[in-house]
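Provided herewith is a single structure, encoded as structure tokens, for subsequent inquiry.
For this depiction, one protein chain was excluded, whereas all remaining protein chains were kept in their positions.
Let's look at chain A:
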Amino acid sequence: MIQRFLPLIVTSAVLVVGFLLCAAQFPNFASLRVVGNLLTDNAFLGITAVGMTFVILSGGIDLSVGAVIGFTTVLLAVLIEQAGWHPAAAFAAALAVSTGFGAAMGLVIHVFRMPPFIVTLAGMFIARGMGFVLTTDSIPVNHPLYGVLNDVALRFDGGGRLSLPAMLMLAVFALAVVLAHWTRFGANLYALGGNRQSAELMGVPVGRTTVLVYALSGGLAGLAGIVFSLYTGAGYSLAATGVELDTITAVVIGGTQLTGGYGYVAGTFVGVLIQGLIQTYITFDGSLSSWWTKIVIGALLFIFILLQKGLLAVWTGRGGETAEA
């Protein structure tokens, strides 16, 4: 039992120890305000990472999410500021477009048996390109609803606030846990990531699941785009460049195996928080270059992959005793 959750436990321990170290160095660190900001600042990343977790669990990958976020911010800005749409309608349109975009990629992957890496790489270029076609400028969004939505928050003593993006992210994670572990769709995802052919022979609707999981990832990237748009108050084609790699990192640090079939949504949440924690630490320190974030994340990623490899070796070593070498 413990073995199965070991990656998750280790990741969580890293988060707790990291947080305690930060708190020891900076007395203000351990406050609701810092924690609230941590959640708000990383909301779009967390929401995207949920979709990525599902895709990776199913044995795939989605490189298009960063570009979809960027495109969504541009689409919202153009619809609201230039076409005069109400933000709610623009939000709905953005979600529909991003979900449809993901579904289309899933369909291509399934029907033509194409590697997800290539298909979503193409998707990445297309989404990024579509953003530039709409506009190459950074368009600020000045609709009053943006101000209202940015003010929505649960407030705590001492200046802590749980903003709307943070609440959205927490809700998405909660729903994702239920989806992964208490629905047939979730079981089918794990099945698909375990072995596609076996899953098919066991009656898993492979095509439907593939299309759904990329649609879900696309839709969540769209939602993350909305959050990003609220957060920055602007639409820009180059927004969220490289976020697909940050989300993959969060998923892997969270203990999900890149080859699919093993991992937990909760781990991804911890992975996102670890990344956020490092960034916050560097902000607090003030003297460190922000590129240290990348270096520390890179080192962590490396360590976690080694750790997984080691765990897997221990596992298979145990199982191997019964089989002939």
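The rule we apply is simple: a contact is a pair of C-beta atoms (placed from the backbone, for glycine too) under 8 Å apart; a residue touches a chain by one contact, two chains touch by 3 or more; residues count from 1.
Going forward, contacts and distances are computed from a predicted model.
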Identity of the absent chain, which is to be given by its UniProt protein name, from "Simple sugar transport system ATP-binding protein", "PQQ-dependent catabolism-associated beta-propeller protein", "NADH-quinone oxidoreductase subunit H" or "Transglutaminase family protein": "Simple sugar transport system ATP-binding protein"
From A:65, A:124, A:162 or A:191, residue that would touch the chain that is not displayed: A:191
From A:25, A:82, A:136 or A:183, residue that would touch the chain that is not displayed: A:183
Touching residues on chain A - with respect to the absent chain: 1, 4, 178, 181-184, 186-188, 190-191, 193-195, 197-204, 261-262, 315, 318-319, 322-325
